[in-house]
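Note that one protein chain is taken out, while the other chains of the complex remain in position.
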Amino acid sequence: MEGDIVQMGAYIGAGLACMGMGGAAVGVGNVAGNYLAGALRNPSAAAGQTATLFIGIAFAEALGIFSFLVALLLMFAV
Amino acid sequence: MATEPINMELAGKCVNEFGGAIGMPQLCGEWFGNQIFWLVVALVAIYFILSRVALPRIGSVLAERQGTITNDIAAAEDLKVKATQAEAAYDKALIDARAEAQRIVAVAKADIQADLDKAIAKADAEIAAKTSESEKAIAEIRAGALKNVEEVAKDTALAIVEAMGSSADAKTVAAAVDAQMKG
Partner (left out) sequence: MAGEAHSEEAGLVFHPMDQFIVKPFFGDGGVSWYTITNSTVWMALAVLAVFALLVLGTSKRSVIPTRMQSVAELAYGFIYKMVEDICGKDGVKYFPYIMTLFMFIVFANFLGLLPMAYTPTSQIAVTALMAFAVFFGVTILGFVKNGASFLGLFWVSSAPLALRPILALIEVISYFVRPVSHSIRLAGNMMAGHAVIKVFAGFAAIAAIAPFSILAITAMYGLEILVSFIQAYVFTILTCVYLKDALHPHH
């Protein structure tokens, strides 16, 4: 019975952790959208900033991956 | 996925009795050593492949291509300059040839004009000589013809007069004919 409560808590926690992925989605969308807005205003400068775009996306996405990882840890490793 | 129990002694602590994963397989410390060892082997192998063979080769190919392109562009520029020079020479030759041709045409025209003038003069002289000759001949012919006409007229008149039954003196008839012809 005790194990069942732990399991329930883990599953609820995993579901809550998945909400972090929404934040990552907002972040990645923000980065890409602002890049596009800037690129359309000044297309000549856009090519040089592709690397920065990908670094920004990677940083934002990493946090979503962390929340996913937490969810997986709760699901399978607790 | 194993469906029957496996030998737990051999399989180690990271899998359950069916060979399935316990928790996250990534976090099973028993497998770290193996992965790290083979990863180091793989990375060292790639590093040696790249640094000993691949990268110098690709670098040299790229440098060679760059060199070839530079050389080709230089050669192309040389050829372009040469082509421009050749075109200028050709233009000059064309202008010279045209001037020469015009000169030759003018000379030929002058020669022909001179010949023509000479020939015309000669022809005019010949024509004048021929004309005077012809006029003389025509005058002779006309004189001859007049004489003949006179004689024929006199004979005819005489014959007509005789045919009409009256006899006539030849001299009278001749005088009458002369008078008629002059009239």
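Think of it as A and B in the order they're written, each chain with its own count starting at 1.
To be clear about the criterion, a residue touches a chain if its C-beta (ideal position, glycine included) is under 8 Å from a C-beta of that chain, and two chains touch if they have at least 3 such contacts.
Not measured: the values here are computed from a predicted model.
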{"item": "Shown chains touched by the chain that is not drawn here", "value": "A, B"}
{"item": "Touching residue (missing chain; options B:Ile46, B:Ile104 or B:Ile160)", "value": "B:Ile46"}
{"item": "Residues belonging to subunit B that touch the chain removed from view", "value": "1, 6-7, 10-12, 14-16, 18-28, 30-43, 45-47, 49-51, 53-55, 57-62, 64-65, 68"}
{"item": "For subunit A, the residues touching the chain missing from this view", "value": "3, 6-7, 10, 51, 54-55, 57-59, 61-62, 65-66, 68-69, 72, 76-78"}
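Just so it is clear, only the chains that are shown with their structure count from here on.
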{"item": "Separation of mean Cα positions, subunit B and subunit A [Å, integer]", "value": "73"}
{"item": "Subunit A to subunit B touching residues, read off their complex", "value": "72-73, 76-77"}
{"item": "Of subunit B, residues touching subunit A in the complex", "value": "21, 23-24, 27"}
